[in-house]
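Before I ask anything, let me first share the structure, which is written out below as structure tokens.
A single protein chain has been omitted; all remaining protein chains appear in their positions.
As written, the chains take the letters A, B and C, and residue 1 is the first residue of each chain.
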Amino acid sequence: MPAIDIRNLSFTHPAGKRPALDSLSLTIEPGRFTAVIGANNAGKTTLCHALSGVIPHLFPGTFEGRVRICGNDIAETPISKLALSVAFVMQNPESQLSGIRFTVRDEIAFGLENQGVDRPEMLRRVDRALESTGLADLADRSPHHLSGGQLQKVALAAAIAVDTPVLILDEPTTFLDPASATEIFAILRRLKQNGKTIVVAEQRLDSVALHADRVLGLHQGRLALDGPPEEVLVSPALREIGLDWTRFTRIAALARDKGLWQKDAPLPATLEGTLNGLAKN
Amino acid sequence: MRASGTTLFVEGQSRLHGCHPFSKLFFIPLTGVAAYVEPGTVQAAVFLIVLNMTLAAAAGVLPTAWKITWRTLLPLALFMLPIHGFLYPGNHTPLFSRQGLTLYAEGLRFAGTILAQLAAVLSASLLFVLTTHPADLIAALTKAGWPSSIAYLLGSPLLMLPAMRDRTGVIRAAQQARGLDSGANILGRIRSLPPLVAPLVLGAFAEIEQRAIALELRGFHSSASKTSLRRVPDSTAQRLVRRLFLVATVFLILYRIMI
Amino acid sequence: MDIEIRDLHFSYESGVQALAGVSLTTGRGETVALVGHNGSGKSTLVKHLNGLLRPDAGEVLIDGKPTADLRVAQIARRVALLFQNPDNQICKGTVWEETVFGPKNLGYPEEKIRDLASDSLAALGLTEMRDRNPHDLGFSERKRLAIASILAMNTEAVVLDEPTAGLDSGEIKLLEAVLRGLRDHGRTVLVISHDMDFVAENMTRAICLGQGRKQYDGGLPGLFGDPALLKRCGLVLPQTVQVGSRLGLSPDRLTPEAVAAGLSEKRPSPSGDHPATSP
Partner (left out) sequence: MSFSEQLKKDFTTFTWVLIAVAIALNIVVGQLVSLLKLPIFLDSIGTILVAVLAGPWAGGLAGLLTNLIWGAITSPVAAAFAPVAMVIGIAAGFCAKYGLFRNWWLVIIAGLIITVFNAVVAVPIRLYMFGGITGSGADFVTAYMLALGKDLFGSVVVTVFTSNVVDKVVTALLVWVIVKALPQRFAARFPRLATAG
């Protein structure tokens, strides 16, 4: 059974002139790390919403098609039950806090409390989440005094604690500095190794190139690109959806123009790829 | 654990800190009714003030309680004693007279009584506020089966406040940097109000959607019976005392109505 | 316009010392990046440039005149400051009203306000949205609106705090064109940014703050060529310099084109079969 199964999904916001998502169909196998890329307003956030049940449960608008997460039809499953199979981390670190927990530890436990997990189990899971996000030292601090990067890790820890098979993240690093962004991706990588299915909308294509197994490129609500990062991120079509190659790719392409790149060798999207390619020549 | 300056809560390990929040909460109406039920007699109020301040001392919060009590009651006293002393409608026993102004006994007694009654209720409220971490009250409410939404309304504004206060500072700075002059005369200050208030309100409103989504997705309204990481100790004795407080409060109210 | 800061000290009420003696000068047409890790004093420093904060010691001079006796609203004529979050400044019901808010406060003549506002909106690709409610727009559109409304004030110096956060690559190109325009008109531009790729390709000088002091002030190659400094200040190398440094190119090659040119200079004959360098 695929972790995510989307059939002919369209969604139009009440005031929207065109659909935010337009006849999208795709499946994602369990344990994959999928990145969603695209210009602003391409539909990344709406897709994340559709994968976490925010759409159609919490947003007004026209919803067509079918989305299944771990076999549950999201339109027919109550959102509190969906919360058992999918967790969602949002762009803005602050507004996704519960708002009623006074310590990092209690904040991470919030979702477990709502599920009625018994206390010893809860303590175990919260400690594990603190450990795996490197937040153990901040456990007793107020979440409202943390930096954006730390808050985003709290949100991730909360998702780790509820231990859902699927994790959706909507541009989690937009407001973070590069060091925090790197840490977030390192945590995601470990989660993937533990078998989680991860979907992350992201603008930082260099991070996408390093971590994703598969890249979905959205353009005006449609699926314009779909493939492994080494294909999608260096495809000339990337520019057609309003994005730029990473500078690693651009350097390689310029080198190719100058004859400094092996003929017919694919362009890379990572630092190592570029260095290796240049070394080979 | 610190409440991180969100409320007046003072950290401590005293027995009063360890009491169930409801026990301390139920004591407030009892004090209020006891202090106000028999207007004109100050004894009950004074007894309660002494009792509450003793409890505050035992809990290690007396300095804070004392400071807040004075900060609250001093301005009241400064207005109340002269206004009632000179002008209370029931005045007829002059105490002191100078240049046509006469200070009367009845007014001063009236003002003194009110101040004592207020101090009694205030000190009881302070016992609760100073020794109860808001998280404990929220956990207690949830455990007692109150709707999670009510707990949310009590807790989340407290936690939103610091960030929102910071935002007012940033908004002021941002608009001043765009040439908004809020240091001018009163008309200018009134005119500067909408550009300061609008971003605050609209910005806060823009986050409502995300906050609501976050709550829903984390199962805030799930029908499962909820558990709590935070434990609020309670005891049979405390439950009994709470019931006693409640009965006494009701009795005093009935007594006042009957007599 | 010349901005001069002399031995600036500033501590917050909480007792945290944010600036412990910073001095710098900038002149016409300079585009300066202000970098450093979170809490290094960058935001505190720029708030002194238009009087939002007042120094504990030291002074800020604009064209040789101290700002100490000027009100913020007066300095706003000379130095415009964009804060990170656009929602902290958007206060009007339409994009147009929002854009003219600043120039109106500065008391420009109406015709000039109209021209400045239309030009700024056009530069940031917002012309078609002029009658929309800003809060019906997406985040990156609101961010561009905030930039446009600062630009419309037509000041000699512009300070931008994290202008690229939340913008996609197309929108960043608009911003880059705007910065080029400002530089060509001799305006002073100061940008706080974590986005080193953006800094590398658009700025001419970097000032790095750390622990409330200036850690570096000079050209970008000097900054990117000092690994110890970068580490101390929590900075990463731009992608171009990451490639260049591993291939033994000097850190003044800041664009992909410059790196590629460096590669061919290093190895004029493309047929050579030796590795360029070892990492």
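Here, contacts are C-beta pairs under 8 Å (C-beta built on N, C-alpha and C of every residue); 3 or more make two chains touch, one makes a residue touch a chain.
Model, not experiment: these values are computed from the prediction.
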Who does the absent chain touch among those shown?
A, B, C
Looking at the full complex, which residue from B:F26, B:Y104, B:F220 or B:F245 touches the chain that isn't shown here?
B:F220
Among B:A58, B:I83 or B:A224, the residue in touch with the chain that has been omitted
B:I83
Where subunit B meets the left-out chain, the residues are 6-8, 36, 68, 71-72, 75-80, 83-84, 87-89, 110-111, 113-114, 117-118, 121-122, 125-126, 129, 134, 149, 152-154, 156-158, 160-161, 164-165, 168, 182, 186, 189-190, 192-194, 196-198, 200-202, 204-209, 211-212, 215-216, 220-221
For subunit A, which residues lie in contact with the unshown chain of the complex?
13-15, 57-58, 60, 78, 99
Which residue numbers on subunit C touch the omitted chain?
92-93, 133-136
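Definition applied: only the chains that are shown with their structure count from here on.
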If you apply the touch rule, which chains end up adjacent to both subunit B and subunit C?
A
Farthest-lying chain, centroid of Cα atoms versus that of subunit A:
B
Whole-Å distance, C-alpha centre of subunit B to that of subunit C, is 46
Averaging over Cα atoms per chain, report the distance between subunit A and subunit C in Å.
29
Given the complex with subunit B, which residues does subunit C contribute to the contact?
47, 50, 52, 71-73, 76-77, 80-81, 83, 85, 87-92, 101-102, 105-106, 135, 149-150, 153
Write out the stretch or stretches of subunit A touching subunit B in their complex.
52-54, 57-58, 79-83, 87-88, 90, 92, 94-103, 105-106, 109-119, 122-123, 126, 140, 142, 144-145, 158, 162
Residues on subunit B engaged by subunit A in the complex (per definition of touch)
1-4, 6, 133-135, 138, 151-152, 155-156, 159-160, 162-163, 207, 210-231
